[in-house]
Each structure stands twice: as C-alpha cells, then as structure tokens.
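Of the protein chains in this complex, one is absent; all others appear in place.
Letters A and B name the chains as they come in the text, with residue numbers starting at 1 for each one.
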Amino acid sequence: MNQSEKFNSTMNTDLSDLNSPLLESVIQAWTELKTNQPLVHIITNAVASNYVANVLLAAGASPAMIDNPFEAESFATIASAININLGTPTSEQMQAMQITAQTAQQLSKVWVLDPVGYGPVLPWRSEMVNTLLQYRPSVIRGNASEINGLAGNQGESKGVDSTLNSAETYLQASTLLEHCECVAISGESDFILSKQMNTVVKINGGSYLQPKVTASGCALGALIAAYCAVSENVTTGTVAAHIHFAIAGQKAFELASSVGSFNVAFLDEIFNLKEEDIQQYADIEILPL
Amino acid sequence: MNQSEKFNSTMNTDLSDLNSPLLESVIQAWTELKTNQPLVHIITNAVASNYVANVLLAAGASPAMIDNPFEAESFATIASAININLGTPTSEQMQAMQITAQTAQQLSKVWVLDPVGYGPVLPWRSEMVNTLLQYRPSVIRGNASEINGLAGNQGESKGVDSTLNSAETYLQASTLLEHCECVAISGESDFILSKQMNTVVKINGGSYLQPKVTASGCALGALIAAYCAVSENVTTGTVAAHIHFAIAGQKAFELASSVGSFNVAFLDEIFNLKEEDIQQYADIEILPL
Partner (left out) sequence: MNQSEKFNSTMNTDLSDLNSPLLESVIQAWTELKTNQPLVHIITNAVASNYVANVLLAAGASPAMIDNPFEAESFATIASAININLGTPTSEQMQAMQITAQTAQQLSKVWVLDPVGYGPVLPWRSEMVNTLLQYRPSVIRGNASEINGLAGNQGESKGVDSTLNSAETYLQASTLLEHCECVAISGESDFILSKQMNTVVKINGGSYLQPKVTASGCALGALIAAYCAVSENVTTGTVAAHIHFAIAGQKAFELASSVGSFNVAFLDEIFNLKEEDIQQYADIEILPL
C-alpha cells in the first residue's frame, strides 16, 4: 500500500495511524525541495517580498517575484508552482494575478491563494479573490479571519491581522474545499483541511513571536507553493511547509526571545532544518473533517 | 489638575516642571499601545514597508500598508491612526494619499505626514505635500532639510538624507504649526514643536548608527501615528514615539556597534521596552518655542 492509498483509507482506520506515513512523505518532500530547488512564481505584497524571498531561499527553493501583467503568462508557464498574495495590490498586480491564475489552471500547475485582508472593509481585493477562485487554487491559506470571511461566515477582521482563533473556526471553513484541494488556517495551531484525505491535520509548534514578525503568513503561503512543487500531492506539500515553519519557529524561540533576534534565528533554522528535526519536533494530530 | 491642564499652563511655570507629568503621560501611552494594539493605516515607501511593519509590531501596534486608491477611504475609516510617507510614490499611491488624508480630516482621525525628500529637486512629491497640508495633518515629521524646506526656508537637500542639523533649524519650523498640532524634527537630538504646549520638547538618546539604518525616520513617523491613536493628545503621542525610539536606539547601541547587529538589537529593544526603561533612560528638555 503506497502513501496515497494509506491516506485514502482514512474512513477505515484510526486517524493516528496516518501520522507516520504523513511524516514520511513530509521528509521526502523536504529532501526533494533541497535537491530540486523548484522555481516558485510569487506575486506578493510590498511588505513581504524581501522576507518571503529569503525564507524560500533558506528552505531551498528558487523564488522569483514577477508581478507585472506583461510577463505573467510566460513566467507562470515555466514556474513549478505559484503563490498569489493580495497584501498590497496595485492595478498592475491585479492584472498579473488574474493572468497568472488562469495560466496555472490551464497548465494544471499548483497554485496557492493567500487572500490577505479579505473582508467587507477591503472590497477591491475581496472581489478579486472571488474572481480568482474560479481558477481553482490548489490551496487557500490565510488567518482565521480571512478564511472565515471567505467561507461566507460573519466575523470581524482588523486590517491584515486576525481577530479570530484558528481552533474555533477551522470546521466552518470546510465549504471552501469546493474551490480547492486544501484549506490552511494559520494561528497558534495551524489547521489544514484536506479534501483528498478527508481529514484535518492540526500542526502545533512555532512561537508566540511569529505574528510579531510581519509577513510570516505570506512566507508560509509561498513555502506551501514551493513544497507542493516537489510533493507527491498537495496535502503533503501543504503539511510539509507548515511543519517546516513550525519547527523553525520553535527552535528559533529556544535561541532568541525578542523579535529582532528571533527573526534572524528563524531564518537560520529554516535553513538548518534536518530530517532528525522533523522526526523529533513535528507535532501533528489528524482529526476528522 | 489633570495632565492637559498642566501642559496648558506652560506660560506660568518653570518649563522643567513639565518633564515629570509629560513622562507620566508617555508611560500611560506606552501601556495603552501594548494593550490596545491600534490599527495603523500606513502609506509608505518601498524601501521602508517591511521595516516599518516590524517596528510597529514590535512596539505593540497593528500596522497595515494599504496604499491603493480603491480601498483607501474604507480602510482609513476603520484605522485608529494614519501615516502618509512620500518616500517612493507611485501614481496610485499619490491618489491613495489624497483620499486617505481627506478621509482622516473628515473623520477627525490623527494623521502623520512625512514629507520625505521635500524640496525643489523633487517637485512631484513636493506639490503633493503642499496639497496634503490642506487636509491638516496632526503631525508633520521629517529630517531637518525636509522640515526646513517645507517651512519655506532656503536650504540644500541631498536626496532623502538631511544636510542640515536639527538643533539649528527647529525654531525656523514654527510657522508650520499653522498646518498641524506638532512638528517633529529628527536628528542627533529630536525636536518636537507643540502648538498645544507652546513649547519645544528636545529628546536626546538614540545612536549615531540610526541614520545608517534605512527607513528609521519612516518607522518613527508610523510609530508617532500608533502612539497618537492611544494618547490623550497629539503632543504626548509624538513625544512617546520619539522616547521609545531614542531609548531603543541607545540600548541597542550598548549591545551592538555595527549596523547589521544594531538593527537586530534595535527591534529587540523596541519590543523589550519597559516602564523602568522610560523612567531611567528618557532624556528630555522642555524649551520655549
């Protein structure tokens, strides 16, 4: 029985039996990322671009932030995976997002949608997010406020930071699986809803300092794309990115307890991650959807 | 007699008697910032955006860099305070700045104007700054060259770095108080001209490395907005931001003597600031206007 068959048999097994094969797939994805250095096409916000590029380089990927509409199609065509982030959109970025998502769908490329700031306060981007959904992202990732709003539920958002708790909202996000393979909600614990596995993967770890470093979530979205480019399936890629992030955050916090030095240590630990770290630190629970 | 009455009685008192109540207000503002995490709407330049967001998160605020004209009004409406910085304007940012400033004035929100690069060499932004003045910023902050030029005085500017000394120019800036509540000039010492207190607050501290870290001034402008969102008045908020910055800079320099590690330590110290630090390190003088 291969990994996929194991995943697909969730209805018949104790869910905790899936931990071990899932972690094996994650380790394999991590090895592939280092080896293949996939090219990731990233359209992201002005705040995040430097940080996201550094996180992806540290993890082993090759990021490129091409965000103009004139090169979007040709670059999406050669990229191994794509991340579209709505943080600080410009008119040209908006055009590029649509072309890129459309190209991704046509070529069956993995693409990750990060609907930063989704909600009634920011209608321009929220309409674009709704448009982008028709190009069927592989993964939708966001914080609890964004994902909750996108799933059509009421709730208050405050700018780009969440006012909701991931643990309280994740089950309400399952309707979003009609648009994508995985929904990933970041928070104190991260929750990944997988259509393929028909389960939720809860990932613990990280540090309370993570939300004090701007663009952490944006970097996570891009790292999901990087991992999906080399993973056997979207669920494994999404889980692998979250585990990589959570372990690096946890180890960084052991070394540094304030935000400036934490951020330096975090990049170090993203770069330094080893197979043994995944085995020792990965803290996941598989829950019913 | 409450703080405001104390401030308003400056004509009748020895100015040094105001130090203590001002520092008490600053400590209160610092507590409020940590507690309330005000949402700050920031339109800033491409160089500064990541750094500014990290400084504000470290200080306890919730920054969001929404800089498109299509969401400017609705976001300014929900923000607690606003910072507009002219560093690397685009046409869309320019439109967003005007809408945002107008909204701020209509809703009586605190907004901070940072006229980066103001001067005859950069006419496009300088004209926009002149336009924005009609929406009555709460605070105008800049380096000595920018503030001097904006006050209608002659002087040479060199790009975005100042060629003038804050101590020699601050009194010439008092005409700008017709447009705003406070004028803040950063430099080796910072000078804050307060219309309400009818005094100048001189703030010592920081480090000679500060101008070697790009976007320090931009981050200070955004931090002023964050503090004003939670302060009893604009003078207290402006002074509090400068004191927070100056202490963090001074403490960081005790830990790190080169720019890369200084910058890391600076973010750490912005995050770590405690009430005792304000009491121990704050170095202010109140001077006649």
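Some observations on this one:
Here, a contact is a pair of C-beta atoms (placed from the backbone, for glycine too) under 8 Å apart; a residue touches a chain by one contact, two chains touch by 3 or more.
This structure is a prediction, so every number in the text was calculated from the model and none was measured.
Among the residues A:30, A:170 or A:266, only A:266 touches the chain that is left out of the figure.
Among A:18, A:58, A:144 or A:223, the one in contact with the hidden chain is A:58. Taking the complete complex into account, residues 39, 41, 46, 49-50, 53-54, 57-58, 62-68, 70-71, 74-75, 78-79, 90, 92, 263-272 of chain A touch the chain not shown. Seen across the whole complex, the unshown chain contacts chain B at 45-51, 87-91, 117, 121-125, 158-161, 211-215, 258-261, 263-264.
Please note the rule applied: only the chains that are shown with their structure count from here on.
Distance between chain centres (mean CA atoms), chain A to chain B: 35 Å.
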